[in-house]
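After the structure tokens below, expect a handful of questions from me.
Complex shown without one protein chain; remaining protein chains in place.
On to chain A.
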């Protein structure tokens, strides 16, 4: 699977044009399709407004309302897949072809943000509208329905997320080649974001959804932002705790793509050991876990770290573990894989490998070759519901304590009588 082809559904109309890769800053051959003509990526109107529409809708709508109406009419909303505090998710399909299935994420009007859109919704929209890559969830359209509700039309990803595969120890088995294929897709997505100056800031296995053909897609851009200019502060309170890098735990306000790379490294580790590598129940515990499992950050291995605002480490200093320690635990991916893992988990963000350098690593070229995406292990059932629950979560919110514990203890989350035969 050297190149992951975009799924192109045969379409008669102008809907869903096969988009090449595109991004806000690096548009390549954008002129070849008309659907993302305007500067902010709003799909352009397929036909000149005001011809046949006006007849149907009367003269009361202005141009913007007409465009919105036009966009809305392209999709048929189906049954509800899930409901959350932040958004409802519906299954839907394109009006002109029922075979084109989509997920419609309807963001609820929130009390705190009555005057405008919730910031996480804005973040998600802003970046998803611009980033188009086989490994990033595709935003097909946006429209508002009655009561000013915002509806995001996303591609439909029926096969659940990576977390389910990792957790389902009893039914899903995978090997080094599968891990390499998944990591390749994840790293490509992160590299694409970084090369287009976008920080994702919430990478974790349950934000990695799986498409029908096995392709892994990075979703949930509710915490994403573009790179800050020097001197501009960014918040340190991002990324789900288990995947949060030490510089954020220590309160750094100026950081780079290295924060995402740390999360990628932890996803990698989780894929290998099939359990969260650093599941801290609080920020203090998270720091303690990092110190114990990876090494204590000190001025020797990370110059200046003691000056960071919230620098606190346990008193007993653990030296940074060497390769042999990692080989014992992560040896399944081979020496090269362990080397890559260690580089992503470098404590000092300046010494941490970048997403581009990750893709240039030797591991991809060593045996075994990554599995073809169609042949990757997948789960059997329940995909629809899962996408519903994945999307309806409030963006970027760390799951509460009880939930984490429950998950760690492998308590069955749902009784499924259909699966046991």
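Observations on the model:
Keep this in mind: a residue touches a chain if its C-beta (ideal position, glycine included) is under 8 Å from a C-beta of that chain, and two chains touch if they have at least 3 such contacts; residues count from 1.
Convention: contacts and distances are computed from a predicted model.
The UniProt record for the undisplayed chain lists the protein name "CDK-activating kinase assembly factor MAT1-domain-containing protein", from the options "MIP18 family protein", "CDK-activating kinase assembly factor MAT1-domain-containing protein", "Phosphatidylinositol-glycan biosynthesis class F protein" or "18S rRNA (Guanine-N(7))-methyltransferase". Of the candidate positions A:187, A:263 or A:286, contact with the hidden chain is made by A:187.
Of the candidate positions A:168, A:195, A:283 or A:339, contact with the hidden chain is made by A:195. Although one chain is hidden here, its contacts on chain A can still be listed: residues 1-4, 9-10, 21, 25-27, 31-34, 37, 44, 48, 97-99, 133-135, 173, 184, 187-188, 191-192, 194-195, 197, 227, 229-231, 247, 252-259, 273, 275, 302-305, 307-308, 332, 348-350, 352, 359-361, 364-365, 369-371, 375, 377-378.
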